[in-house]
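Partial view: only certain chains, each at its native spot in the assembly.
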């Protein structure tokens, strides 16, 4: 298992980690199989979506913030309920095929770490399988 | 890895691909393990839900369209932000157990390709693991 460390800069932020995941696949020696990205946090998620136009994930942030506003009369005393809900909506892991040591994704696809309660220092787990 | 090709007919459409996935499991020679369905597109997703009553996925389309309307003052110039968001809400892959060469799902479960920006010709990747 490899760990990727990153620092988010905003409360809500989609960060393209495709390069780091690709590098991890090499370091893990995965030639043909699957690589998985797992988020060990409860106020961040991971998703695969378009990496070509940054407006896509910017719009996605806005839609999620509208659906699950930060202020919502929530019970959770820490005040970051919205981040928890959005983390579960995106999910805690994604998987990508590896063939010949290279990530296999669609032309427009990138892997995005989804920060919902930043800025923070975060760790991402990457493993074969 | 096997590829499944399909043509969607509407902007939003849930297409039951359980049969094609089951056939792919046989072609891949999977007896006991997992089979994964991966969508290499960013405006389509995949989910497992009820296949018995087509009203279920029809209702699901309506709910998602209400939550993420097509027109929303989005930045993404291509105009299909809603499709990208719904793709991430459903997810880019699902996995199903295989035992004795047969998909193991609940009685009411089917695997649905979720078109959110059709009609289009689409490709789905299916692989062991």
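In order of appearance the chains are A and B, and numbering begins at 1 in each one.
The criterion applied here is as follows: a residue touches a chain if its C-beta (ideal position, glycine included) is under 8 Å from a C-beta of that chain, and two chains touch if they have at least 3 such contacts.
The shown structure was predicted, so the numbers you read here are calculated from the model rather than taken from an experiment.
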Message: Of the identical chains, 2 are shown. What's the total across the complete complex as given in this file?
response: 3
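Keep in mind that, in the parts below, only the chains that are shown with their structure count from here on.
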- line: In whole angstrom, the CA-centroid distance of chain A from chain B equals 20
Residue ranges of chain A in contact with chain B within the complex: 33-34, 47-50, 53, 55-56, 58-60, 62-64, 67, 89-91, 94-97, 99, 104-109, 129
Query: In their shared complex, at which residues does chain B touch chain A?
result: 1, 36, 38-42, 67-68, 72, 74-78, 81, 84-85, 87-89, 91-93, 125, 127, 129
